[in-house]
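One protein chain omitted, others in place.
Moving on, here comes chain A:
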Amino acid sequence: MTDALTRRPTALSPQPGSAGNLADILERVLDKGVVIAGDIKINLLDIELLTIKLRLLIVSVDTAREMGIDWWEHDPTLSSRAARPAPPPDLARTEELAAENARLRAELHSLNARLKEPDDL
């Protein structure tokens, strides 16, 4: 490791819990905290599923943008701004190439044939 790397600044300003980011808060209020059963039953399985879902989802599009997450803008099924699919193949051009291919094959064949002729003499 170089010295320059070691000197990389580390952002270490403590953030007050009350203004903590939502992920930190949800992690604590949903996953942690002493569990004494309430009378209104919350299905713990639901909470589990919920946290899993939260781990996959982003709370809102704006939050996501702030975080620099914008994958949907590159997904063609989700955004008109995403890269267009490749244009349909040009049929005329394809036929032209196929014809050229066939012609070259024929030429090669006849050349091969001619090369063999002297031996037959």
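One rule holds in what follows: contacts are C-beta pairs under 8 Å (C-beta built on N, C-alpha and C of every residue); 3 or more make two chains touch, one makes a residue touch a chain; residues count from 1.
By definition in this document, contacts and distances are computed from a predicted model.
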(request) Look at the options "Glycine cleavage system H protein", "Gas vesicle protein", "Alpha/beta superfamily hydrolase" or "ABC transporter permease" and return the one that UniProt uses as the protein name of the missing chain. (result) "Gas vesicle protein"
(request) With the full complex in mind, choose from A:K41, A:R93 or A:R114 the residue touching the hidden chain. (result) A:K41
(message) Counting contacts across the full complex, list the positions on chain A that touch the omitted chain.
(response) 1-2, 5-6, 8, 10-18, 20-43, 46-47, 50, 54-60, 66-67, 69
